[in-house]
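Beneath this line is the structure, given in structure tokens, with notes to follow.
For this depiction, one protein chain was excluded, whereas all remaining protein chains were kept in their positions.
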Amino acid sequence: MLRLDGVDVMYGQRQALFGLSLRVEQGEFVTLLGANGAGKSTTLRTISGLLKPTKGSIEFEGKTISGMPPSAIVKLGISHSPEGRRVWPFMTVEENLLLGGYVHRRQRPPESSVGRIYELYPRLYERRRQLAGTLSGGEQQMLAIGRALMSEPKLLILDEPSLGLAPIMIDRTADLIQEIHRSGMTILLVEQNASLALQMSDRAYVIETGRLALEGDSATLLKSDYVQKSYLGAA
Amino acid sequence: MNEMLQQLLNGTIIGSSYALLAVGLTLIFGIMRIVNFAHGEFYMIGGVLCFYLIDLLHLNYFVALFLAVVLAMLFGAVLERSVLRWLKDQSIDSTIIVTIGLSVFIQNVVLLAIGPVPKSIPSAFGNAPLAFGPLTITPVQLFVMVVTALVIVAFHFLLRHTYIGWAMRATFSDRDAARLVGIDTDRIGTLTFVLGSGMAALAGALLGSIYLVYPSMGGTAVLKAFIIVIMGGLGNIMGAITGGLLLGIAEGLVSGFISSDYSEAIGFFIVIAVLLFKPQGLFGRKGQV
Partner (left out) sequence: MGMLKNGFFWSALLILVLACAPSALPNYQLHALTMAGIFVMLTSGLNLIHGYVGRLSLGHTAFYGLGGYTAALVATKLGGGLLLTIPAAILVTVLFGLALGHITLRFRGAHFVLVTLAFSAILHLFANNLVDFTGGPMGLVGVASPLFHQNWGALMLFGSKASFYWLVLGFDVFCIYIVWRVVRSPVGDAMIAIREDEHLAEAIGINEYRYSMIAFVLGAAMAGVAGAVYAHYVSFISPEIFHFNNMIMILVMVILGSVGTVVGPIIGSVLVVVLLEALRLHESLREPIFGAILVLSTLLFPQGLVLLAKRFLPARPTPAGTMPAAAPLPAEPRVVAAGNDCQPLLRIDGLTVRFGGLVAVDNVSFEVRRGQIVSLIGPNGAGKTTTLNLVTAFIARSGGRIVFNGEELPDRMSPHQIAQRGMIRTFQTTRGLLGMTVGKAVETGFHRTLSLSWPRIFRAAVAPLPDMQLAARADRILREVGLTRDRDEQTANLSYGEQRLLEVAVALAADPALLVLDEPVAGMNPEETARMMELIRQIRSRGVTVLLVEHDMKLVMGLSDHIVVLDHGKRIAQGTPAAIQSNTEVIKAYLGRSVEHAAA
């Protein structure tokens, strides 16, 4: 469904990605792991169109999307919940959600699709008139994911949803994500919390300083101590 | 007492136009991060166009007013797409210098075209002042107040209850997050500039209907607009509205009770005081629109 081929990306002066290739098939749950600064977020931002590759190509459902503006990419069915959640703190929960459906607002009025999100996340319905900035971290993450779902994407990209959350909220968020996957959504997840990510996903890629270091089945990687070694440098 | 109320009223009328001017400027800063020194020239163009549309084409006042604003907005769109696009990644100082350059250029080209003599926009109303109790107000003053109030309310409605307005607020608050839900932030930028410049042009045409129209009227206007925007907090719309009214009233009171010469100065003193004690603005809260 999604295919990156030999992608190079510059971040200001320095090169952030070096010939990165990966794929996500329909219905899969793929995770991208790696230490901080390795290039995981850069990869996601390039897929969504916030960054443009200097080399290589990105294809989605057969169409080349590298070089397209983010608005076009969202329209094609990729939705990205960014690192740090980035909800609009001075707008209400409902306004945040409705804007999630902005790109299709003429064909599918967000007012009609938002009910679906409220059913999934009654908490958001309760707080729908509250300013998003007053929500707790976990609720904001729920809102960010709900907002991303509003455009009825075919591929959902999640960037470090566990960041800054208390452990119990991380559990809840993880359940939420697995529920979404179970309903048939294709998911690409970036996480620093490797154990969590490997438990939820089917396949995993490990990125090290902008290059693909490892690719494999999540369950296998979870059992091996490779990840522990690479994260804590025991090698 | 009555005199003070009258000054308050006069000040409010002028202040409402100031508010309109300042809202345009703060909007442009908040969403596009551009400090637009040429904002005053749109104010001037609004007034000048209105005058000439009546004078040369003999259009009806209301039609001329409307057309003047529309033409100014078109000019704004052209300017934004050409010159301002180039400024996208430049430093704040560079954008300031370029917009100052634009301001000087436009102002003096207009000066060359129409000469320095101030013009008076012919009134579409009678001159007989209306009385409301102890206060008097001329029909054109009433018109100005009503129109600015309507436009500000309409703009408020746009921001609170329409998708475009939400898209503007979202772009203002977090540009990347806005792009990720599919908002075309470049187009929002153009729209913002056009709206902001239109507000300036309307303010210029309206105040020009009460006072006079001349090529350098943008210079003093933009200084006041900046003073108001700093008072209210850069990017803060409610702050701009309140600040505009406050400045208008303050100027009116100083003019009435001290001297009209120093009414210009009150704005400067206020802004210096604000910057010393509350640099984020009287109502400043980062991110709020």
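By letter and in written order, the chains are A and B; residue numbering begins at 1 in each of them.
Criterion: a contact is a pair of C-beta atoms (placed from the backbone, for glycine too) under 8 Å apart; a residue touches a chain by one contact, two chains touch by 3 or more.
As the structure is a computational prediction, the values presented were derived from the model and not from experiment.
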Contact residue for the chain not shown (choose from B:M4, B:L57, B:V70 or B:I92): B:I92
Options B:V83, B:I164 or B:L282, residue touching the unrepresented chain: B:V83
Residue among A:R14, A:R106 or A:R182 touching the omitted chain: A:R14
Absent-chain contact - pick from A:V30, A:I73, A:L158 or A:L196: A:L196
Of B:V109, B:L130 or B:V153, the residue in touch with the unshown chain: B:V109
Hidden partner interface residues of chain B, rising order: 29, 35, 83, 86-87, 90, 92-94, 96-98, 100-109, 111-112, 219, 223, 226-227, 230, 234, 259, 261-262, 264-265, 268-269, 271-272, 275-276, 279
Residue numbers in chain A that touch the chain omitted from display: 11, 13-16, 35-37, 160, 162-164, 167, 170-171, 191-199, 209-210, 222-223, 225, 227-228, 230-235
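Heads up, the rule we're going with is that only the chains that are shown with their structure count from here on.
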Centroid distance [mean C-alpha coordinates] between chain B and chain A, Å: 42
Residue numbers on chain A that touch chain B, as the complex places them: 48-50, 69-71, 74-75, 79-80, 82, 86-91, 95, 98-100, 102-103, 105, 147, 150-151
Sites on chain B touched by chain A in the complex: 163, 166-167, 169-170, 173-174, 176-184, 287-289
